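Only one protein chain is missing from this complex, and each of the others stays in its spot.
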Amino acid sequence: MKTLEYITLPWDVLGLGALWLILMAFFVALPCSQMGSFLILRRMALTGDAISHSVFPGVVIAFFITRDLASPWLIVGAGLAGLASTVIIELIHKWTRVKQDAATGISFTALFALGVVLMELLLGKNVDLDLECVLHGRLGLLLEEDRVLLFGSLVPIPVLVMAGVAVFTMLLLGLFYRVMMLSSFDADLAASYGYRPAVIHYGMMFVVSFIVVAAFQAVGAILVIALLILPGAAAYLCTYRLKVMLAIAALHSLISAVGGLYLHVWFNSNMAASVVVCGGILFLLAWLLGPVDGVVWKWFKDEPPALEESSDNAGNS
Amino acid sequence: MFEDVSVLASVLDILIPGNGSGKAIMAAVLLGASCGLLGCFVVLRRVALMGDAVSHAVLPGVVAGLIYSAERSPGVIFLFAAAAGLLGAGLVRLMMFSTRLKSDAALGIVLATFFAFGIMWQSRNQQDTVGVMNFLFGNIGSIDASDLRMMLVTTLILVVTMFFLRRPLLMMSFDEGFSRGLGYPVKILDGVFYFLLTFSVVVALQAVGVVLVSAMLITPAAAAYLLTDRFERMLLLSVVFGVTSGITGGLVSAEVNGLPTGPVIALSATMLFVIIYLLAPRHGVLSKVMRTFRRRMRVRRENMLKAIYQIHEGEGFAHEEVSVMMLARKRGQTEEKVNKDCRALLSRGFIEMAEDGVSLHLSRLGWKRAMEIVRNHRLWELYLTNEADYAEDHVHEDAEKIEHILEPGIVRQLEQHLDFPELDPHGKPIPQPAHLVAQPSAALS
Partner (left out) sequence: MKPANKIALETHDLTVTYHKRPVLYGIDVAIPSGSLVGIVGPNGAGKSTFIKSVMGVVPSSGGWVKVFGKPMRENLPRVGYVPQRESVDWDFPVTVMDVALMGTYGGLGLLRRPGKAEKRRASEALEKVGMLPYSNRQIGNLSGGQQQRVFLARALAQDSDLYLMDEPFVGVDAATESAIVTLLREMRERGKTVLVVHHDLQSAGEYFDHLLLLNMRLVAFGAVKDVYTPELLQKTYGGRLTILSEVADQAAKL
């Protein structure tokens, strides 16, 4: 194929469907990228992973009852499961000498295992929600979903739902930007202004759970963490300013969506995984060439790679 | 050299059971051993989430192994999986070293991108990678003799390495700075640790699957952690729990058709953990609750004794007996409640009831304990007021709590420190239980 054909391939193969896929991937990735940026700044990146695993049994039970993947009950179920996981983690590490990282691991693996078992037992060989869906979501099946007529074209319903989620999250972020920034940077000062850390923390967890459930259906339980972390991490390496970081993260999700579609079409590979791999490639570029923290520039400037080695004792030796 | 290895391998063949359930049991034993042993370090070093990242990172290796080895040779798969895991671990460290990213972000990035890459690659080669589900969610029934041989060799390497390096590894987990000071090659040991971690992941792969293998690295070891304070015992218990979960999970999932074994094994491990969480003798939650309850009951009893003493003191030790009604008034409680508490004191020999049933007096044991409590209270008040410049209106509440927990050693220190005082800050005499003789009133003058 000639080069030009490579570029137009998605449109040739899928027509307008290519646009829906890109939009869907973007609407899922955008809110994840914004909330995920704050998770990174608060060193809670893996909490997103834990949440995405923990909400699974709630989703299964809700789906079992409603038989409808678009039902709002799924969010309720997920929220309850997420709450249960937080309670379990606290019960373990506050009441025994098992530390938080192990408590988190015990909780989310148990809940996730429970979800898989429930899924197999209750749902059997269900096409809508099965092991494949857990692994990589249904993003690739978007074009087979029901559609609705809007502005003269048939828009797949999930795209509209996800657009709503994205808009809602961005509005929340706009409203609470200062609070989130302050409490992530200096929780004590935020507390002294009356922004209570516990309230903000649980509020954030709630919003993340909400987004995770939506993202889960698109990309599966395990890849959600990629959508949460990759954009923010890449942006973190590119700038020192928080607003710019959030903007770059949003851009990252857009490019990943487009790039993911291309990879999907070129290699005939899974759509969700392709979006993530594209995001990974973008991250790699940021790691090497990022204006602020890019390894290549630092190597040329002959500086030590980092001012001091990361001095946290969570998850490393 | 290869002949030696294959001779060794065929020697090991005698260990491998012939029938299906025998194989499943052996798989469970091997996975319990490797994950149980490594899990102890994972829990103690607080790197549980690193275990999760490494286990997800092996997926592309598994896919590569399935594609590039025609006969699905376990050796090839294990090798590629291990390579992917090590690469992932290395990238995490590199990321943390070369940028401002912290550990949680680095782990998440590696976890997700490696896993996504594996999924993407697999989706391209659907035919070659039939059976990848077995590696993702586990299928103990699919483990055959050649798989077992590979698992056995890997586990042996793991166990032997750990045996020889257990002291340095333990020391490093506890206090890395000190280990460095001792001249241990900390970086190399760390690398060895991640090697072992990857190996244990690879051993457990087919039974538990990539997605849930980190459960086996955390939950059995955490359960063991709650049962013992000795490291060797923790290792042993962790292995036992891992094996038990493996066998239970394998058996249960065999009952249900199509249920992957990984989740069931993980749930078995969790249930074991829950049982131990509740029932462990010292660190278990129920035992802690019992201890708190028993302590509260003791404090109630002692407060009752104190009240009886104070009534006597108020009357100048004139009467022998104290009535339940007076006690109820003093304590601000109902008579039924006082009667209930008195029964507890009675059964422990602190008091004796009079014939009329409404009055009681302290036994010798009761006097001793009552005097001790009052002495502790007043000594502590004196200490706080004199030495700690505590404001007078605050001392009483603090003494109410402390009087029950002062041990004899500390009491002696207090007495010496305060120069064997006779009066408390309010002018009340400090009792001397040591001088208690048959006549209680003599000791109180």
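Note that the chains take the letters A and B in the order they are written out, and that residue 1 is the start of every chain.
Everything that follows uses one rule, which is that contacts are C-beta pairs under 8 Å (C-beta built on N, C-alpha and C of every residue); 3 or more make two chains touch, one makes a residue touch a chain.
Remember, predicted model here, so these are calculated numbers, not experimental data.
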Touch criterion as defined above, residue of A:Thr169, A:Ser184 or A:Ser253 at the omitted chain: A:Ser184
Sole residue of B:Ile67, B:Leu236, B:Val274 or B:Ile410 that reaches the chain not shown, by the stated touch rule: B:Ile410
Candidates A:Leu41, A:Met162, A:Ile229 or A:Val295 - the one touching the absent chain: A:Leu41
Contact residue for the chain not shown (choose from B:Leu182, B:Met325 or B:Ala388): B:Ala388
Residues in subunit A touching the chain absent from view: 41, 175-176, 178-179, 181-182, 184-186, 188-189, 191-194, 236, 239-242, 244-245, 307
Subunit B, residues in touch with the chain not shown (by the definition above): 100, 292, 295, 383, 387-391, 394, 397-398, 401-402, 405-407, 410, 413-414, 417
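FYI, only the chains that are shown with their structure count from here on.
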Whole-Å gap separating subunit A and subunit B, where each centre is the average of the chain's CA atoms: 32
Of subunit B, residues touching subunit A in the complex: 42-43, 45-52, 56, 92-93, 95-105, 107-109, 111-113, 115-117, 119-124, 133, 136-137, 172-173, 176, 190, 193, 211-212, 214-215, 217-219, 221-222, 225-226, 256, 258-260, 262-264, 266-267, 270, 273, 277, 283-285, 288
In the complex, subunit A residues that touch subunit B: 40, 43-46, 48-49, 92, 95-99, 101-106, 109-110, 112-114, 116-117, 120-121, 125, 131, 135-136, 222-223, 225-226, 228-230, 232-233, 236-237, 263, 267-270, 272-274, 276-277, 279-280, 283, 287, 293, 295, 298, 305-306, 309-310, 312-317
